[in-house]
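Yeah, one chain of the complex is gone here, protein chain that is, but the others are all in their spots.
Lettered A and B in written order, each chain numbered from 1.
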Amino acid sequence: MSEAILATHHLQKRFGAVIATEDVSIDLRAGEIHAVIGPNGAGKSTLIKQICGGIQSDDGWVELMGRDVSKLNTQKRARAGLARTFQISELAMEDSVLENVVLGAMGAKGSPWQFWRAALKTPHLIERAEAALERVGLLSESETRCAQLSHGQRRQLEVAVALTLSPRAFIMDEPMAGLGAEGSKQLTTFLDGLRAEAPILLVEHDMDAVFALADRISVLVYGKIIASGTPDEIRASGEVRDAYLGDTL
Amino acid sequence: MRIEERFVNATVLVGLLGVPLWALMIEEPFTITLATRAVILALAAVGLNVILGVGGLVSFGHAIFFGIGGYAMGILAFHAQTYSELDLGLFSTSGTNSMPVIWLVAMGFSAFSAFLIGLLTLRTSGVYFIMITLAFGQMFYYFAISWPSYGGEDGLSIYVRNDFPGLNTLVPFQFFALCFVILCVVLFIYARLQASPFGLALNSARQSRARAETVGLDPMRIRLLAFVISGAITGLAGALFADLNRFVSPTMFSWQLSGELIVLIIIGGVGRLMGPVIGACLFVALEHFLGGFTEFWHVFLGLILLAIVLFARGGVIGLLTGKEGAHV
Partner (left out) sequence: MSAILIIEQILNGLQFGVMLFLMAAGLTLIFGVMGLINLAHGSLYMVGAFAAAAVAGWTGSFLLGLAAALAAAALAGAIIEMVVIRRLYSAAHLDQVLATFALILIFSEGTRWVFGSFPLFLDIPEALSGPVTLPGGIQYPLYRLALIAIGLAVAVGLWALIERTRIGIQIRAGENDREMIGALGVDISKLYTLVFALGAGLAGLSGALVGAIQSVQVGMGEPVLILAFVVIVIGGIGSIRGAFVGALLVGLTDTLGGVFLPELFAVFMETSAAQKSGSALASMSIYILMGLVLIWRPTGLFGARI
């Protein structure tokens, strides 16, 4: 078994009396897609924030490449190699597509501290940004203002920004949401190839995509991992069926 | 009708230079002084536009830096004028009448105060930031009133305008030209800054803080630096303003002034290069013409402002070019 790139250990978070996550220990190994599924309110969003920063865990810790990153804030975790995409697009809507991706390229280099040369005329930023746009098929839209993009294009842009970071691991929060059949299929193909570059922790509701892509699946219900295994094992698990999948399969 | 923003910008600068030139020819020095006032207010608002327009933080305390710049000039020139020593503990100085030195001191102190205030206030955002900057402005205002060494409430008069090498600054047009050149230089720097990686980062942190953080950028540090730059520019404007009036007083720290600086930006267009310049020209023109027509011209200013907020987001530049202002 290969070494874990990313691992959570006994993560826990409560909001008042409500338990959002409890004793969540999952890992992400090189070359794999590990999907986290679960009903709404199961604590998936909380878990992502605990991994990527933004919520301080009550207990447990997160390791990236064997290093404890729990005490780091969001931006430091990003620089350490975590690339997150958002369920609801977080983009600079007034800016062009290219500017959004250049921002990622800048972040990857860790340097916004350049004050004179225009960002859009800085060759290494542009190269990196355009390469990412090309890969998600958005290069033709680079001049378009982000606010004018379709929903699907915004999802693609989210992924492109994550690509510019050349991360150690991707954390994707429902990238398929609202994409439609054709879009989901394209993104599924794309993510399939992406795992060789860096492993993906995929939080997703689209079960077709999950079972098509995932090497392993963990099921989160009421903040706890109730099952973890290969897609076949999960499909076969009676407990998962009862708790979550029901008769959707 | 849609007009290119570039064309609007060029027209404004040419107009701003043309009016005093014309006034020079027909010997109307007062018009030149008005134009100088517009240029200096524009400079102060360009400073504010860095943190407000690009950074999206509504600083309601920028009069702090305007006042610090003003008092930097006032205190240095006061000691030079009275041949008295200014004892700063580590060293003492007998003041100066040299504008470049005064500008450096004004910008240095403004930047330093902006750094300290920014450290405290930038931990917050939104309404908290507005209220706290407003409160800090008031703190400086009352401090200036209650500190008697430099005139307290009455302010401080400087009898002769300070010197700039090679110019006679008491000639209105020469002082205007000096201020105009400074404004152009700062506008150029602003434009470069806005397009630079730093400007892009600042701009996107305004639109989505989460986005900036997720790509590994630190919004707090970026905003802090922007606040410092912003304060330094407004401080420089304050020093020039004091030299224009040859007088400084606590009103340079007043909350009304902070409010007016915001108003200038809104009238012109938020986050637009020339927004503050257009705003300042219109403001000074309104003040002059409406003020000549009625003592209560602020009522009309208020109504115009309401109309802009409720119906014309994007200000004058927005109306002319069809582009919206930055959303703050």
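Heads up, the rule we're going with is that contacts are C-beta pairs under 8 Å (C-beta built on N, C-alpha and C of every residue); 3 or more make two chains touch, one makes a residue touch a chain.
This one's a predicted model, so the numbers in the text were calculated from it and none came from an experiment.
Although it is not drawn here, the omitted chain touches the following shown chains in the complete assembly: B. Of B:L134, B:V171 or B:A210, it is B:L134 that touches the chain left out of the display. Taking the complete complex into account, B:V263 is the one of B:A23, B:A212 or B:V263 that touches the chain left out.
Within the entire complex, the positions of chain B that touch the omitted partner chain are 52, 58, 60, 120-121, 123-124, 126-128, 130-132, 134-136, 138-139, 142-143, 145-149, 255, 259, 262-263, 266, 270, 296-299, 301-303, 305-306, 308-310, 313, 327-328.
We take it that only the chains that are shown with their structure count from here on.
Note: centroid distance chain A to chain B, computed from Cα atoms, is 43 Å.
By the touch criterion stated above, chain A contacts chain B in their complex at residues 52-54, 73-76, 78-79, 83-84, 86, 90-95, 99-100, 102-104, 106-108, 110-120, 122, 125, 161, 164-165.
Within the complex formed with chain A, the chain B residues making contact are 192-193, 195-204, 207-208, 210-219, 222, 326-327.
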